[in-house]
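Of the protein chains in this complex, all but one are displayed in their positions.
Chain nomenclature is as follows: A and B, assigned in order of appearance, with residue numbering initiated at 1 for each chain independently.
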Amino acid sequence: MSHAASLTTLPPVIVGAGPAGIRAAETLVRAGLRPVLIDEAAKGGGQIYRQQPDGFQRPAKALYGFEASRAEAIHASWRALLDQVDYRPHTLVWNSEGDELDLLQVRDQHYDGQPWQQLILATGATDRILPFSGWTLPGVYTLGAAQIALKYQATAIGSRVVFAGTGPLLYLIAYQYAKAGVEVAAVLDSAPFSAKWQASASMLRNPPVFAKGLWYLGWLKARGIRIEYDAHLLAASGEQRLDGVRWRQQGQEHQLDCEGLGFGYALRSETQLADILDCRFAFDELNRAWLPVRDAMGRSSRDGVYLAGDGAGIMGADAAEWAGELAALAVLQDRGMSVDRARIHQLQQQLQRTRQFREALEGAFPFPEQWAHEVADDVVLCRCENVTVGEVRALIGELSLQDMNRLKAHSRVGMGRCQGRMCGLAATELLAIGSGQSVADAGRLRAQAPVKPLPYAITPTVQQWSPSLSVAEEAEHD
Amino acid sequence: MSLIKRVAEAQRPAVTFHLNGQPCQALAGDTLLTAILSQQSYLRRNEFSGQPRAGFCLMGACQDCWIKDAQGRSLRACSTLVEAGMSVWTDTQPSTVQPQGAAS
């Protein structure tokens, strides 16, 4: 992965203004460059440190808890950057061709091209979802959504809520909701309690993070909030909206009434852009997913493309900051500029330690591998196209399908508006089981442009089209 | 009946918008998702199941909160802030398409 320094004249381009993107921008600015910083949101911070809209008054401590100082530092950096970078908020990168990105300015639906020579992708992550019966009902949200509702809008997803699934977010969000005065009826952790203990020894390598986790758990227990382990979601009930949740625990079924349900199984990387840019992917056991490969500096397999943050594997917000800075240092190195080698070494060591901690975390919040065996046939798998688990299982069997993209072609899974963001990993689990392969061998959905839906309104010059002008004088293709 | 519950930041100025032709109150800084789900329990219906949906990820990824404005334009409710005078439709707009059967 050698990235040539020669003839780099354009400013570096950064996609994503979360912790990784902001630290990358800051590092480049410090070196005297004026990077282009593109972000879909109105303000910097990403999802984890998302800022509330103007006019909201809650202090950082109320919004971000233990992470308040981190969040404030990121926001301060973002504000300081505003007049030192070419900042493009409300902007979606929907495609790339050659050395130019295709942008959509979301508010006025305007097209823009953005040429690049050095491109840092800090595209972040979304919740990792495993569907269950009723998961499309109003009132059922991802854990991330439940947190955004509270942090960004000062709302709760219901007056009486249940949080389910696994991952560190589970307890944090339960804590945040309870703290905000919302009734948390239960926390349903899909991992067995023993997993926490077995993992705790190695988590001690990262005492602050481990302590935070224990603290949330202790806080919830001290307030008598029900916490269940080895609890597996069976169904969200309700006709037009959620009114309750059922789960299974050691062979027994349980039920609770609730208005809101947040669930998720840790996070998954947003890799579409790396894929469209032809970065090489490899299967990552820890993330149980195909991810764009990067070297210790964050260089991808494609010359000039750098990867930072959760978009290239889930490492968390702190690691995203370090990876963002590191990717920026790689950009500077590749421009032939001098960089602080000691700093590089330090960042790499921090990232290495985080990786070890992340492995321990995976032990504490293991992926529920039995999901694909146990999920019922009538569960909707793809919420865009309304495809059920049973339909997918049947197709895998009837057609002896072995590859995710063939499954997509036959079942429509991943063909809807979200392009498989919500159902793709679950479909891969079903395919792996159904075809007797590993999840790695089942492959991955190839990303297709546009990265998100592209409005026809992007071509406002429609009226100027003259009938004599055609795309190409060629025959109609069947 | 509302789906979501406000827990803080009630001091913001009120904003009037139209939901399915009826005037409604929201607060400045609300997303359309917040504004609408403070009034009713869904945002749209899935094209294939006809079942109600109320968004899912709230971060512009799941694409399950698209609604229409009075001009028929699509708006992603989780990532569009409400503005005074906006007119949005979560049900079929009578002027553009004839409703079929009973109004939902």
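Rule of thumb we're sticking to: a contact is a pair of C-beta atoms (placed from the backbone, for glycine too) under 8 Å apart; a residue touches a chain by one contact, two chains touch by 3 or more.
Methods note: contacts and distances are computed from a predicted model.
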Chain not present in the shown complex, as UniProt names it (candidates "FAD dependent oxidoreductase domain-containing protein", "C-type cytochrome", "Ribosomal protein L22" or "PqqA peptide cyclase"): "FAD dependent oxidoreductase domain-containing protein"
Residue of A:Leu10, A:Ala68, A:Met337 or A:Ala409 in touch with the missing chain, whole complex considered: A:Ala409
Residue of A:Asp54, A:Asp257 or A:Asp278 in touch with the missing chain, whole complex considered: A:Asp278
Chain not shown, touching residues in chain B: 47-48, 68, 71-74, 97
Residues of chain A (touch criterion as defined above) contacting the omitted chain: 95, 97, 102, 111, 278, 399, 403, 405-406, 409-410, 415-417, 419, 448-450, 453-459, 461-463, 465, 467-468, 470-478
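By our rule, only the chains that are shown with their structure count from here on.
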Computed distance of Cα centres, chain B from chain A, in Å: 25
Chain A-facing residues of chain B, complex: 3-9, 11-13, 28-31, 34, 37-38, 41-42, 46-49, 51-64, 66, 73-74, 79, 81
Residues of chain A touching chain B in the complex: 40-42, 47, 52-58, 62, 106, 126-127, 136-142, 144-145, 148-150, 152-159, 180-182, 240-241, 259-260, 270, 380, 383-386, 416-418, 421-422, 452-453, 455, 457
